[in-house]
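Below is one structure, written out as structure tokens; comments come after it.
Partial complex: the chains shown occupy the same locations as in the complete assembly.
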Amino acid sequence: MSSPKVEIIENYCKGCSICVEFCPTNVFKMEGFVAKVVRPEACTKCMLCELRCPDFAVKVH
Amino acid sequence: MSSRYELRFSGAGGQGLITAGIILAEAAAIVEGQHAVQSQSYGPEARGGASKSEVIISNEPIDYPKATSVDACLALTQEAADKYAIGIKPGGMLLIDSDFVKREPQGDFKTVKFPIISTAKNEIGREIVANVVALGAMVALTGIVSREAGEQAVIARVPEAFIELNKKAYNTGYEKIKSLIA
Amino acid sequence: MAFDYEQYLRPGKLPHIWCPGCGHGIVMKGLLRAIDTCGLEKNNTAIVSGIGCASRLPGYVDFNTLHTAHGRAAAFATGIKMAKPEMDVLVVGGDGDGVAIGGNHFIHACRRNIDMTYVLLNNYIYGMTGGQFSPCTPTWAKASTTPYGNPDPIFDVPKLAIGAGATFVARTTAFHATQIDKLIAAGLRHKGMAVIEVLDDCPTAYGRRNKFRSVVDMMKRLKEIAVPVKAAAHMTPEQLEGKVLTGILHQEERPEYCEQYQQVIARAQGA
Amino acid sequence: MAKKVALLQGNEACAYGALYAGCSFFGGYPITPSTEVAEVMSKELPKTGGKFIQMEDEIAAMASILGASLTGAKALTASSGPGISLKQELIGYACIAEIPCVIVNVMRGGPSTGMPTGPSQSDVMQAKWGTHGDHPAIALAPASCQEIFSETVRAFNLAEIYRMPVQVLLDEINGHMRERIEFPEPGDLEVVDRQQATVSPADYKPFDDSQGDIPPLASFGSEYRYHVTGLNKAADGFPTSKPELVDAEQRRQLRKIEANRAAIEKNEEYLIDDAEVIVVAYGTISRSARYAVDVLRKEGIKAGLFRPITLWPFPEQRMAELAGQAKAIVVPEMNLGQLILEVERVTRRVCPIEGIGRVDGEPITPAQIVAKVKEVL
């Protein structure tokens, strides 16, 4: 299994913080109005961020 | 103008007068290829009360589809007679059921009396065919369609099983009147 | 591993119009995954909505999509399904659209047991018009037309659907994202009227007014109130106070409407 | 005669006309005096695999035919005043989303429940203005059962050609009366089918006006996929509020009618050439009028009949011309003055215009018209 790649499409992100708050391993952080990937290495690929982002802005590969 | 001829069948709701009107119109329009319009009025209430069915027959297209001055009228009940005999034209004809219409409407028309319902009940055996008896009677009275055309239209309308009954009703009505007015 | 939503999205339509944190986006994604799971064909699928924020969903997805009038989606969908029973027909819409103005069409679609999948996005408010209370707004909650709190009792949507005769009824929440697609997929596979209620959130028109500090708080509430039906079986009424059951709440087999009508056709053709 | 003949009620003739036109879907809700249309459809449609559905109310009935129409079906509903009022919002939807369908209104006395079994012509203005917003309207008012058949066929044609709802206005009299009908053979009457999209599915836009004011409508469930909305929309079917697009769309929709008046309008003229008094009448009452004209002519009075069959668009140019030649115009209607307003408007009242209104549940008689004509002369 290749190491996960977590991506945020910034112009889709509306800054709701859902990904930030519910990622079990705190991969994201809010920066201004958008979420940023700050600890990609911590990702366990649980996919919840991608599932819960209302704006198609998170992609986990 | 045209040969416009106006007939009215009146009585109570449920007596099958609309059907009688339809059969007559079919005899004229379909069997004989004349023009015919049949229409009816609903009473003030959805059910009950006096009801009428009108048929206009002509050799030309018919404009106004309702009766303007009635050539021949049938009344099976007193209420219908009271209400609908008005409108018979001078020299027209009125056929009443002599058992039910006791107060005979007065006017410049010929009135023929005949116990239609009881004939249906007693001679044909089924009150329900009174409308067909009446139809035969009206055909005989007016001659507006041929006896055969009327019979054909009756046959075309009723279910297989009831053809004989209805033929009998029709012809009885027809003959009774023919002998009455002969 | 990432699900390829793009294959079902109309190009160039994102970002969508929904507010930050609006639950409708989460449900839309679940819907697309369910459609994918069930292998529905784009050309053969119609998605019908009424009016409301939720009802904007069809505009984003690449199927035969119909954005109708407020409340009328189920009736339009019934026409589509009856006319072309081979199509897969989905209805999506909000709580107001579905069970306020659209209540009659909703219950009659349930009664007929016509083969449609109705995804009701219940954010317990009229979002689009700025936050008037809906028949799903909690009693005594605040809405723009209940400045003193809402005196109205709510519809329990699954209970209403069951009462009306729906043969598949399920519920989940926007928090339970993995359940959304599973339940919708189960509904799509079910022959007959399937109702899937997804509780989601309207931070803009409901959240602020009702003292939720954030979208996240609202999501947490969804997490807390949900109790899977199976788990509920072991809980006391006290424990269930304030909770909502999730999962498949009802399923039965009854003749499907279009198939019934096929019998009418057969009879008419003297078969 | 080789043709099949029958004695049919107007409502029945309407249903058979719809079937002749290729109608394969009926969505309805019962209401007197329109119910026979539904009854015939419920019997005939399944014989050929068509669909009849009785919905929970008139709004749903209207919705169902629009859904069905989008799948490519020719779709019909029938109702009367109260039901037609309920359908208004979705009639507007059919206009803006440009979905062909036919709506039969067998008019009865109103407003509200009014006189369910009494004839009336009092929904004529509603047929044009009932729904909110600017929108096109076509409404036909046939007079005889045979014409009800053929105008119903034409209603479907117009609906399909102009991609819009078309109303057929009957009334309790011609809806319920029975006349001899000759069933046209296939081919006797023109039947227009929906224009098919020719561009590739990828290029298809449901409101693309680049080829003309009436873009072809593809069917749901074909290889064409598209979006439909009741919001103002761009050529691709997606909502817009760009002023220039909204303006173009709204004007195009009215232009569908205005630019095609010649093809849509239909009227009949009887003894009009030398007429000094013109009776303008439609539907059932045109029959009283024709009778009256005959009576008047017999008496040496130069009366003529102008009978709009298309009430909307109203044949205004011809009406204006005729007004120029007439000494007076008489407009009998089973209402308290509706189409007469349009007659007044388009003629500039260059001659006296008198209405005969009747709303007591009885038809206007030839005698009433004769009397009024004599009065105005």
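A few points about this structure:
Order of writing sets the chain letters: A, B, C and D. Residues in each chain are counted from 1.
The definition used in the following text is that a residue touches a chain if its C-beta (ideal position, glycine included) is under 8 Å from a C-beta of that chain, and two chains touch if they have at least 3 such contacts.
Since we're looking at a predicted model, the values are computed, not measured.
Overall stoichiometry of the protein chains across this structure file: A x2, B x2, C x2, D x2.
By definition in this document, only the chains that are shown with their structure count from here on.
Chain geometry summary: the mean Cα position of chain C and that of chain D are 38 Å apart.
Chain A and chain C have CA centres that are 26 Å apart.
Our note on geometry: chain B versus chain C, Cα centroid distance of 61 Å, whole angstroms.
Counting partner chains per residue, chain A shows two or more touched chains at no residue at all. Of all residues in chain D, only 24-25, 27, 43, 46-47, 49, 51, 53, 55-57, 59-60, 63-73, 75, 89-90, 93, 220-223, 225-231, 238-239 touch chain C in the complex they form.
For chain D in complex with chain B, the touching residues are 1, 5-7, 116-117, 144, 173-174, 176-180, 284, 287-288, 290-291, 294, 298, 363, 365-367.
By the touch rule above, chain B contacts chain D in their complex via residues 1, 22, 25-26, 29-30, 33, 35-40, 42, 46, 61-66, 68.
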